[in-house]
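Sending over a structure as structure tokens; questions will come in a sec.
Removed from the display is one protein chain of the complex; every other protein chain stays in position.
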Amino acid sequence: MIARRVVPMAIAIVAGLVMAVSYFVRSIEWMGEAAADVFNVIAAIAFVLGAGSLLKANLSAISRRDRGWGYAAVTLAAFLITLVVGMAKIGVNPSPDAPQAAWSGSQQTAGTPFGWIYEFILSPLTATMFALLAFYVASAAFRAFRAKNTAAVLLLVTAFVVLLGRTYAGVVLTDWMPAWASGLRLENLSSYVMAVFGTAGNRAIMIGIALGVAATGLRILLGLDRSWLGGGGSA
Amino acid sequence: MHEERIALAAWMLGIALATIIFVMRSRRGKPPVIRRIAALEAVDDAVGRATEMGRPVLFVPGIMDMDDIQTVAGVTMLGRVARTAAEYDAVVQVPTSRSLVMEAARDAVQAACLTAGRPEAYQADRIHYVSDEQFAYVAHVTGAMIRERPAACFLMGSFYGESLILAETGNSVGAIQIAGTGESSQLPFFVAACDYTLIGEEFFVASAGGPAGLGAVAGCREDLRDDVHRGGHGAGHGGRALARAGVALRVA
Amino acid sequence: MTRQRLTWLVLVVLFAGLLAWRGFTGHGLGRVYVERGEVSLARERAPADAPAASVPRWRSVPVEQAEVRWTTWSKVPPKAHFEAEARDPGQDRVVLSWPRTIGLWVAAFLTLAIFSFLYADNPAYRFTEAVVVGVSAAYWMVVGFWDVVVPKLLATLMPETVQAMVQPTLKIPQFSPWWPETWDTASDAFDPWLQQWGAMALALLLGLMLMWRLLPRGGWIAGWPLAFIVGVTAGRRMVTQVESDLMEQAASTMQSVVPTAQGLSAWDWAWAALPGVLVLVGVVCCLCYFLFSVQHRGVVGGAARVGVWYLMITFGAAFGFTVMGRIALLADRVEFLFDDWLWIIDPNHLRG
Partner (left out) sequence: MSVLDRLDRLDRRWIFLAMFVAVAAPILYIGVTGRTLPEKVTSTSRAVYEAIEATPEGSRVLFAFDFDPASAGELQPMATDLMRHCAARKLRIVCIALWPLGNNLAEETIANVIGADFPHMRDGVDFVNLGFQSGQQQVMTVLTTNFRKGFPVDERGRDTADLPILQGVKTVADFPLLVDVGAGYPGAKEWVQYVVTGLKGSMRMVAGTTGVSTPQLFPYYPDQLAGILAGIKGAAEYEMLVNEGLGGAPAAKYMEAQRRMGPQLSGHLLLVGLIVLGNVIHFRRSRGGQA
């Protein structure tokens, strides 16, 4: 019980308090940097757990001959090939500044097998996934931007103005306006909306989140929130 | 000592003090009243619907690691959803984008199943790591959405560009979607494509315990924990009062 | 034949036709050319007074003096190959790269497979999904190992090994954790070394505790490193977010209310102050919406309503701004297909 509940709690509280205080005291400011390094190393070590989960899921799908187990085999093969090629830095020339050290080259150099995987598999795939958003934005705009109430009207009118104001169409449509009304030209209007209303909304959200983060952090540091502690159920 | 940070220290002490005062008050039986948050009340309905339809619940805890406090809040929310799901006997699938989040989520779900009195409902394999790469993770989750057709999708944590891909795909399979994030750049998409959205601070308040609605789900038990949670939320409240005061001072 | 199958068939036939057309016209399509380069290095002669064990410096030398040499291939535009061939037919300096050409076609196939998901789930997409999950999970493990574990953890705890195999420029500290007699507490380098060493030892310890999950018993001990992480995150984020997002933003909101320009007429002054006032009103109203412990009635209710309006305008504007980025991303992929692969357009004049 103590090892499962009390010790983790104490670790969290002490670590959190030290972190918070180190921001104010110069002599222990290094702790903030050190903690970041520690986190990154732990996260890198934790990859082993993630890989274990991935391997287990795919191996069991293959051994059970689940529907689509062939895809599990593809995942597994892709994973293992990339891992071996990258970990061993296969085909990577050493750095020209240090050719005596066999592994001094960067594994990401273009033209190496690992660089090939990055350039021709990973990079186009992630970019294309991201590009799907252009399509989803269009279907969401068609379906969701309907003037059902005041709030929805404001949402869609603003989106409308900004969409027009951010291209040459806005310039063409409202270029006829006289100089004294230039503030109403679409390109200026969209900047103005962003600078005033957007700033206000974003500031409020930021302030709210800062308070939310502070409250959440304090609950953890005061030992009030234990829900993230697993294993033994809630307090 | 950083002299220029003394003002910040004062703020932090003020917020901490406000938290402690609210906690003490609620321990003495005066919990602050918290307004209804529609998105929170929809959680049970969504999980119940999944049970009725015999389809799974999908929980996405964002794409960042445990060093982002939104992820911590998302995992806390996962605990609540998992507890409801364990009671209703619904399946919760949690693909994660980080190994550490997978570990934390497993802990949270296991704890939730224990609390719900159904430890056997916990199956570690349903919480699995996919990939640290944002869009590889998204490719997997959207594919899984199309194939397994979850009845409810919870998107709670730190989201970036992928928010709309997930929300639109969930919408296309007819899932009830409840989102929560503090990433203000992604809120417009969640607001447009999801049924309910916890906006910014609402998300943290919800993860902190929120209205009694969820306490009731937990077995109509107005236990100390919920009260304390709400007390903790008082920090937000007190902090805002302080912010107001600060604003007023500057005006003066 | 179902309608869906018919559509797939039409799409595939259309693409095959397009490829055939491009393949037999103009320069053809989808090839990558590379230019050969040589790296030849030799050790710089060390000055006589240099310590014997110092790390050697290397410099480029003509091929015949090289101690170490290898060939590099760097990508060049197709135009370079056409020009080289025109000057010297059959030259072997600027040549077609088979690995990269195959890579280009693989990338094009994967791009189309992802786009095909927009129509319906299909084997090509599932295959692509399986590939990207496997590749990227391993990719990030490799990056984590070579970019974090080696330069941070191993370089601190076993610097000699890392220096010999990976990073010859690494400086070996004069202190050893195992030999207290090497500890020179007066040295400037001692404190940073001790901090770094302690942090990495802690990281290793916590990492190993996390690994305990893989053993059949005692997995609860992995809760300790998780607790450490949650605590550190809470402590740090709490302070920095309050500083940058609460204090700074509140201050900016207040400061922008009063115009700084001098000598304005009353009308101009009011006009200049208007944006700041609108921002202030908006921030206060939105914060009212975020008040959870007060029922939204009366003044607070009204303010909260205005707050919701502000939020909706913010969201609408953010949506409008975002569209631009999403279209740019799609344009980039379409350009990849038309320019790099199909050679239909040539905006950067890479082929002539």
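As written, the chains take the letters A, B and C, and residue 1 is the first residue of each chain.
Everything that follows uses one rule, which is that contacts are C-beta pairs under 8 Å (C-beta built on N, C-alpha and C of every residue); 3 or more make two chains touch, one makes a residue touch a chain.
None of the values given here were measured: they were computed from a predicted structure.
Q: As a test of the contact rule: which chains in view would the missing one touch?
A: Taken over the complete structure, the missing chain's partners among displayed chains are A, B, C.
Q: Out of C:5, C:45 or C:349, which is the one that touches the chain we can't see?
A: Going through C:5, C:45 or C:349 one by one, C:349 is the residue touching the chain not shown.
Q: Among A:45, A:137 or A:222, which residue is in contact with the omitted chain in the full complex?
A: Here the residue in touch with the unshown chain is A:137.
Q: Tell me, which residues in chain C touch the chain that this view leaves out?
A: That gives, for chain C, the contact residues 118-119, 143, 147-148, 152, 167-169, 171, 192, 240, 243-245, 248-249, 252, 314, 317-318, 321-335, 338-339, 344-349.
Q: Which chain A residues touch the hidden chain?
A: Where chain A meets the chain not shown: residues 29, 32-33, 35-37, 40, 95-98, 104, 106, 108, 110, 118, 123, 126-127, 129-131, 134-135, 137-139, 141-143, 145-148, 156, 159-160, 163-164, 166-169, 171, 187, 191, 194-195, 198-199, 202-203, 206.
Q: For the chain that got dropped from the picture, name the residues of chain B it touches.
A: 64, 134-135, 160-161, 172, 184-186
We take it that only the chains that are shown with their structure count from here on.
Q: Select the chain whose centre, defined as the mean of its C-alpha atoms, is least distant from the mean of all protein C-alpha atoms.
A: Chain nearest the overall C-alpha centroid, as shown: A.
Q: Just how far, in Å, is the C-alpha centre of chain C from the one of chain A?
A: Each chain reduced to its C-alpha mean, chain A and chain C end up 10 Å apart.
Q: Let me have the rounded angstrom distance from the C-alpha centre of chain B over to the C-alpha centre of chain C, please.
A: The answer is 27 Å.
Q: Compute the distance, rounded to whole Å, between the mean C-alpha positions of chain A and chain B.
A: So the centre of chain A lies 17 Å away from the centre of chain B.
Q: On chain C, where are the residues touching two or more other chains?
A: Residues 114, 117, 126, 128-129, 132-133, 135-137, 139-140, 210, 213, 223, 226, 229-230, 232-234, 237-239, 242, 246, 250, 253, 287, 290, 311, 314-316, 318-319, 322 of chain C touch two or more partner chains.
Q: I need the residues of chain A touching at least two other chains; which ones are they?
A: 20, 23, 39, 42-43, 46-51, 54, 122, 125-126, 129-130, 132-133, 137, 141, 155, 201-202, 205-209, 211, 213-214, 216-218, 220, 228-231, in rising order.
Q: Provide the residue numbers of chain B that touch chain C in the complex, in ascending order.
A: By the definition above, chain B touches chain C via 5, 7-8, 11-12, 15, 32-35, 37, 66-69, 72, 100, 103-104, 107, 129-133, 135-137, 139-140, 142-143, 146-147, 184-185, 187-189, 191-192, 199-202, 205, 233-234, 236-237, 239-240, 243, 246-247, 250-251.
Q: Give every residue of chain A touching chain B within the complex, in rising order.
A: Counting only chain A, the residues touching chain B are 20, 23-26, 29, 39, 42-43, 46-51, 53-54, 56-57, 60, 122, 125-126, 129-130, 132-133, 136-137, 139-141, 143-145, 155, 201-202, 205-209, 211-220, 222, 224-225, 227-235.
Q: Considering the complex alone, what residue numbers of chain C touch chain B?
A: Touching chain B: residues 114, 117, 121, 125-126, 128-129, 132-133, 135-137, 139-140, 210, 213, 222-223, 226, 229-230, 232-234, 237-239, 242-243, 246-247, 250-251, 253-254, 284, 287, 290-296, 311, 314-316, 318-319, 322 of chain C.
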